[in-house]
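A single structure is presented below for examination.
The complex is shown incomplete by one protein chain, all other protein chains being positioned as in the whole.
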Amino acid sequence: MADTLISVDLSENPHTNEKVHNRWHPDIPIAVWVEPGDDFKIETYDWTGGQIANDDDAADVRDVELEQVHYLSGPIGVKGAEPGDLLKVHILDIGAKEEMNWGFNGFFSKQNGGGFLTEHFPEAQKSIWDFHGMFTSSRHVPGVKYAGLIHPGLIGCLPDRKMLDMWNTREKALFDTEPDRVPQLAALPTTQAAHMGAMQGDARAAAAAEGARTVPPREHGGNCDIKDLSRGSTCYFPVYIDGAGLSMGDLHFSQGDGEITFCGAIEMAGWLHIQVELIKGGMEKYGIRNPIFKPSPITPKYDDYLIFEGISVDEDGGQHYLDVHIAYRQACLNAIEYLKKFGYTGAQAYAILGTAPVQGHISGVVDIPNACATLWLPNEIFDFDIMPGADGPTKHLDGSVDIPLAPDL
Amino acid sequence: MADTLISVDLSENPHTNEKVHNRWHPDIPIAVWVEPGDDFKIETYDWTGGQIANDDDAADVRDVELEQVHYLSGPIGVKGAEPGDLLKVHILDIGAKEEMNWGFNGFFSKQNGGGFLTEHFPEAQKSIWDFHGMFTSSRHVPGVKYAGLIHPGLIGCLPDRKMLDMWNTREKALFDTEPDRVPQLAALPTTQAAHMGAMQGDARAAAAAEGARTVPPREHGGNCDIKDLSRGSTCYFPVYIDGAGLSMGDLHFSQGDGEITFCGAIEMAGWLHIQVELIKGGMEKYGIRNPIFKPSPITPKYDDYLIFEGISVDEDGGQHYLDVHIAYRQACLNAIEYLKKFGYTGAQAYAILGTAPVQGHISGVVDIPNACATLWLPNEIFDFDIMPGADGPTKHLDGSVDIPLAPDL
Amino acid sequence: MADTLISVDLSENPHTNEKVHNRWHPDIPIAVWVEPGDDFKIETYDWTGGQIANDDDAADVRDVELEQVHYLSGPIGVKGAEPGDLLKVHILDIGAKEEMNWGFNGFFSKQNGGGFLTEHFPEAQKSIWDFHGMFTSSRHVPGVKYAGLIHPGLIGCLPDRKMLDMWNTREKALFDTEPDRVPQLAALPTTQAAHMGAMQGDARAAAAAEGARTVPPREHGGNCDIKDLSRGSTCYFPVYIDGAGLSMGDLHFSQGDGEITFCGAIEMAGWLHIQVELIKGGMEKYGIRNPIFKPSPITPKYDDYLIFEGISVDEDGGQHYLDVHIAYRQACLNAIEYLKKFGYTGAQAYAILGTAPVQGHISGVVDIPNACATLWLPNEIFDFDIMPGADGPTKHLDGSVDIPLAPDL
Partner (left out) sequence: MADTLISVDLSENPHTNEKVHNRWHPDIPIAVWVEPGDDFKIETYDWTGGQIANDDDAADVRDVELEQVHYLSGPIGVKGAEPGDLLKVHILDIGAKEEMNWGFNGFFSKQNGGGFLTEHFPEAQKSIWDFHGMFTSSRHVPGVKYAGLIHPGLIGCLPDRKMLDMWNTREKALFDTEPDRVPQLAALPTTQAAHMGAMQGDARAAAAAEGARTVPPREHGGNCDIKDLSRGSTCYFPVYIDGAGLSMGDLHFSQGDGEITFCGAIEMAGWLHIQVELIKGGMEKYGIRNPIFKPSPITPKYDDYLIFEGISVDEDGGQHYLDVHIAYRQACLNAIEYLKKFGYTGAQAYAILGTAPVQGHISGVVDIPNACATLWLPNEIFDFDIMPGADGPTKHLDGSVDIPLAPDL
């Protein structure tokens, strides 16, 4: 049996747990030390640290304190790790905490974070997803069931001082181009709700004031939200400080490419069973700047797709230059319109795209001026046939169930 | 045996063939009529109409006349098709022309079209790929061989007048924001090298002056360059005019997501065997704005990947807001650096990413400010092992072979 | 959380557990009742009930009391189930018992059960396989690691009286054709080590004397040892008695087609999470005589194979008529010879074929007089390349490690 090196108590505030933190900073003390070759278990909170309840009211999603996120377990020190190494992490397994056998998906209010389609879904909504062994379904989204493609949304090593400074500088520069924008352009450091692990006193205060938020993915990996970095995969992370300082959290039971609903996947608390090894000097040997990984041999085989195209012309007909973001948004909107013909509400369709293992491909990025993105929707997750036919679609849902919405106050 | 309804003679100038055209315009006369349910063959030129030779000199890629492209075969009229229908096209098979059993991949000069990585590879280069049955390899890129994922880069129905006007208006508006940019922001109508099928005289001149260029993908599909719209797939195209007017061309033997080298895949001349059916009123029934499709049951099974991440921070460290284009560029650059460690030149690595069935995923588009894109490189196309290990990479190529380059004049 | 309806204590003798049995008989009392639609967990012993230890001595495999096997958990009564129904069982998940995070594979002595290659491996041998999350490896078989394709070797409903009598009659008839054969032709009823669940007294004694052994697969399913009936699959079992009486056990962490080593897969104790539903009258509606099933959407993706052929000519050159059993034996022997060239001992190679997710296909059964069977060996389970090349194989093992053997006494 692998030992559990970091435990979390879901009934306790994560700020009471010194082996948890929610900012990236080189000075956060290593919480546990391991040897290369060791395998062990790490428990994690859900990314919000328990702010969201299993009920039919989206007020908690509307009112979420985003400054709290993401609660990560770690940092894990790996003996012998030095800057320039690659830390090989084999994700041997991931599971839910016994006491929280469900997850949530939410759309944030445009006033508090927003999301990929926030102009179309500007208010907070929440769906609850129950886990049935390897499968999940939702009382708020009838007609779909999927096997979990469980993965950590967030994993990576602590930055060194130089990298931290670079992050803060470049993100501040972007933020400053439009400081009053809602949603904001970047999540800058804030001491509000900062949790610096075992740090105390002035050192803690100083680190909290400059600790990088965990929101974006960066060079070290971090909040990549890559659905395919799932249990069974092997990842290679850049090491910046002695001991590496690996942290992880934000587990997802299932998610589509892009995590388009922002809150985002089916979010869960749980545990990871991992093994770590070192490739000494691996960053230089392999020319590595961002993590690389090999996906798992065990993933749900949903490979019968209906594919939607989108191009970089926006909802108002405006032409954009090779903008994949807009092209993917159009592909998603096209899929939502399609699913509505079968009886889904727009919110339900949006939630499916956020939680099911849909693929989002950058199909064409050179044919000026239009990028072309494709959204791959797996047919097999539906209880009914969604392929087009001469007779037109059948409405399989009568609209009696929808995803709870909490209006902005 | 299915009849060949449109033939092309590769030794003849495509402008002599009245069943070929290289602009989108509603007035281009239907070249051949078919009934719903018919299956038949259509031959096509390579997209440049034969401008590129099987040799070791990239001058033809440098000097390509882009106003000529893309030579499409059609339009095919489908009896009974009306605006608002969906034209179901089953691609039963695709193959190379017997007399041209090879294809080409090129990087355009930044002075003449450029490409996804044109800042890194600003000059014209060309690689030649020989076809060995279902497989391809190149004398300019040793160590890789792949099975073809053959597909038409360009397929769709003629626009109606209203759609054509909309295209021209919005693309002109973008172009005008930076009219002197090199490469240009959009490819506007031009009579230079226009081929309007069987049109003659004043009508032809008028149509050529306003016919939409075939360069970008648009609502009708068009130059989507989607590698998965391959032989065996079933596509559903919006119909805008009576008879539909389906045209196709720009065949690719193999291509990666994004077609990043612009010229772009392994470009080829060849034939398609297709079957057409109608879903009357299908656009409204299914809420269709862009084509949708079901991928083929027969595709190369290269599913053992090494995955590279990229974020929306540019080469100079500049922070961009959820820009997937930049994130994918970083993922591609990361993969190129990695492959160089095994002995490839940058140009060879770039050509591999453009021609092999790599996947490009929009992995995260909500974690402000960084988008995260992933580049999936199939291990199995290499003659040697490309996975990272403790001993570091082995150089399998000695640099004696590279992709021919033609400097700008 | 799904309730655990049947628990097993691995430190207790399975005969003390009234919700466990090791014979098939219609009179075994239902251990627990559930409703259609319920999902719940069931724990199981390993098939031998704990006779095999995690050590390096094969004496326990040699001396195993086969009359004890297989310890099944159940019978589970499903309310409303009647003869002629189909019981739909959705296997939501399967896992190992926390306290036994390992499994075993054994070859039985030819004197006590034997196996598929018992003429070639006549003495008892045992390998221990450790579980690392979703993966397994063995200290006795270096160089391989696989993800688990976890499944119950044995699952099905209680027979009615008529079916039980038919089983006993036909198996006795076969046994009697060669009653002294070693190994025996069939495993007939015996009271030795019989465990009849909650039955007591004379009724128990009578049932034990005629209860069908659990060794073979039969019309109800039973000991099918089908590796693809894995977690995530959905099975449809014939119902013969009121309440159905579903029992299960003999969990395998991983196994190849044929379970050729007999003891057989990687045998484990563990739990299943299942959901049950009824198709009333389903046997007649669908013409069902044996179970049918739909495999899981989640299985290890080991699909890069090296395939070995075998024909129905035996080791002495004797020609057999379309005998798939012999053809598959030859394919297995061919694979073993091949693997020996890379340094494996024959026993190690045999254990790999028994425990890895190899496929065994009935490739040709009509081309008189030779059947052709194929053994599909997944390349990806090996640490090294096993494909043939011009330079010949490299010995990757030095013979210092082998599978413990316990000579017959």
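What to note about this one:
As written, the chain order gives the labels A, B and C, with residue 1 at the start of each chain.
One rule holds in what follows: contacts are C-beta pairs under 8 Å (C-beta built on N, C-alpha and C of every residue); 3 or more make two chains touch, one makes a residue touch a chain.
What you see is a predicted model, and the numbers here were worked out from it, not measured in a lab.
The chain not shown here is touched by just one of B:6, B:20 or B:147, and that residue is B:147.
The residue from C:115, C:211 or C:300 that touches the chain not shown here is C:115.
Of the candidate positions C:367, C:383 or C:408, contact with the hidden chain is made by C:367. Listed by residue number, the positions of subunit B touching the unshown chain are 1-2, 39, 91-93, 98-99, 101, 132-135, 147, 231-232, 273, 275, 296-302, 380.
Of the residues in subunit C, those that touch the hidden partner chain are 86, 88, 115-116, 166, 170-171, 173-174, 183-187, 215-219, 221, 223-228, 236, 257-262, 264, 279-282, 285-295, 304-311, 313, 317-325, 328, 330-331, 334, 337-338, 340-341, 359-374, 387-390, 392-393. Those residues of subunit A that touch the chain absent from the view are 301, 303-304, 380, 385.
One rule holds for everything that comes next: only the chains that are shown with their structure count from here on.
On a Cα centroid basis, the chain most remote from subunit C in this structure is B. After Cα superposition, the angle needed to carry subunit B onto subunit C is 180 degrees, rounded to a multiple of 5. Rounded to a whole number, the gap between the C-alpha centres of subunit A and subunit C is 40 angstrom.
Each chain gets one centre point, the mean of its Cα atoms, and the points for subunit B and subunit C are 51 Å apart.
Among all residues of subunit C, those that touch two or more other chains are 301, 380.
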